[in-house]
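One structure is given here, and the rest of the page talks about it.
The full complex has more chains than appear here; those shown keep their coordinates.
For reference, chains read A and B in written order, and residue numbers begin at 1 within each chain.
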Amino acid sequence: MSKKKNYTLGVLTSGGDAPGMNACVRAIARTAFGESINIVGVMNGYEGLINGEFKRWKNARDVGGILRRGGTVLQAQRSERFREKNGQREAIRNMNEEGIDGLITIGGDGTLNGAHAIAKQGVKVVGIPASIDNDIWGTDMAIGVDTALNTITESVDKLRDTASSHTRAFLVETMGRNNGYLAVQAGIACGAEIVLCPEFPTTVENVAEIIEDAYRRGKNHAIIIVAEGATIRSTELAEQLDALDIGFKTRVTILGHIQRGGSPTAFDRLLAARLGIRAVQVLLEGQSDVMVGLRGRDITLAPLKDVVSNTRPVNLEFYNMVRNLAQ
Amino acid sequence: MSKKKNYTLGVLTSGGDAPGMNACVRAIARTAFGESINIVGVMNGYEGLINGEFKRWKNARDVGGILRRGGTVLQAQRSERFREKNGQREAIRNMNEEGIDGLITIGGDGTLNGAHAIAKQGVKVVGIPASIDNDIWGTDMAIGVDTALNTITESVDKLRDTASSHTRAFLVETMGRNNGYLAVQAGIACGAEIVLCPEFPTTVENVAEIIEDAYRRGKNHAIIIVAEGATIRSTELAEQLDALDIGFKTRVTILGHIQRGGSPTAFDRLLAARLGIRAVQVLLEGQSDVMVGLRGRDITLAPLKDVVSNTRPVNLEFYNMVRNLAQ
């Protein structure tokens, strides 16, 4: 393809980081070298685009050893300036100066919004979903979700050891912003008694009843997963449960940013590789303003317009599964 | 449903075990209790069916605490006797005596073959795919595959630490019998230089060339994944590579049954739960001689006849991905 002659590809990570971002950057860079095109890493997300923080990779070795690293070697920042037209203009000017013909942006909602904004101004851009929250429409799984789920699962497994020695109830606060996906899936994987998430509000009394019931049925422990977006925070809920007499003593664990870190799982590395490779191809095919995503077993495309205007619902079936399996 | 009145469900695990079997057994048992039907665990797979080794679970607590355990609490055995009509007859007689109305069998190829054999004789039976080899037709993923992949990935990550300190080539032998799935996916996840698997034979000379080339391109380590079904065993390959002068010293790791163990990943627990729940429903709906499986995001059904007469091919696209990303 003569079209690829001297083609220069840019890549950035933006927003909250997610395990597998580096695996994705590596796949993109190596696909670029395989296609004999130029590849430029943009540091610090859109902020770096505005500041012209570019890093030209010379060969495949430049992205060696990052496959298994958590975080992102390109650094990920949120950029206030990029929300403004002025910031976007400055970024586009820098891209042109650097000779970047196409841009791949890896990140969550905000990142894809930014991608859509400059695509509308003529920049060739493809988005890749990466966010442990799995709140992005247009893909079954975002990069990082599987790793975060396993981190939560392993942590709760440890709680269970001590839970069953002491007749205790553990409240575990998980990430996910306004989305309960992570909490619900973790609830199934960990055998939680109940999950509190923004999509399906419940009362403290209902939680208390479920825990008391578990106690009466002979359970010697109870795990309660509380999504950060739930109507009540974990520490508050613990206090209120302690005030009622539920048979178990409550203890709180706030996993926090531990969920964002760690070496990516095999699933996240494979997903990152497939999405990264496809994103390069899509740009070289001349497409833009789309996101690559996983649907079933296939890598598919979704218009960024749709991605940023829809929200990914949490599955009621999975929510109910938690309760049914916790008997 | 009056139909469910006094319904008794049996469940067994058979063949090689896989992480997540216990999570599946738990989901089946708890779904059964939720549906108010009886549930019987059959010990030692088909062998136990022949011997009448039944364990009647009284309540949900009887399968408590097993969600995260590797192996199988029901024990899994291969049964020579069950391959014969005589053994099958004896098994069916025992099921009738115990009053088992429907049977769920969890395992790999052999297990599903056995299920099909007795289904043809009128037993109501549903199969669930569980095998780290992922060689079962009719499902994207079998229970245990994701855990095994992560076990391999974590092991190879450790090799890489020491590999890059010493200019060494590591040969890692993975399981998978006649199927290269595990080896190929691990190859992508681990950043292997090359994968040897039964589906795509290669020569020692070709392997040597690839490794030498990596050395010349400045790589200070090389990972070679060798599927157990490859035309050459890892120890033999190492000897032959050492005989040639490839720039790296070779070292062999045989992971062996480590790949079958370990606490199941979140993915395997979720898959096990979904397949287990669906299998109970399918039996209660009156269906038989089918396997529940994952296709895309959905739990689907496949006739056991098709499952046992087809083989799951390894994806050439993934095989090539290993080489392209290893540059």
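In this text, a residue touches a chain if its C-beta (ideal position, glycine included) is under 8 Å from a C-beta of that chain, and two chains touch if they have at least 3 such contacts.
Worth saying up front: this structure is predicted, and the values here are computed from it rather than measured.
> Tell me how many copies the full complex contains, given that 2 of them appear here.
Full complex, one repeated sequence, 4 copies overall.
Quick note on the criterion: only the chains that are shown with their structure count from here on.
> Could you put a whole-Å number on the gap between the CA centroids of chain A and chain B?
Chain centres of chain A and chain B, defined by C-alpha means, are spaced 28 Å apart.
> For chain A, which residues count as touching chain B in their complex?
Listed in rising order, the residues of chain A that touch chain B are 26-27, 30-31, 33-34, 59-61, 64-65, 67-68, 140, 146, 149-150, 152-154, 157, 160, 164, 185-186, 188-191, 217-219, 263, 265-267, 269-270, 273-274, 277, 295-298, 321, 324-327.
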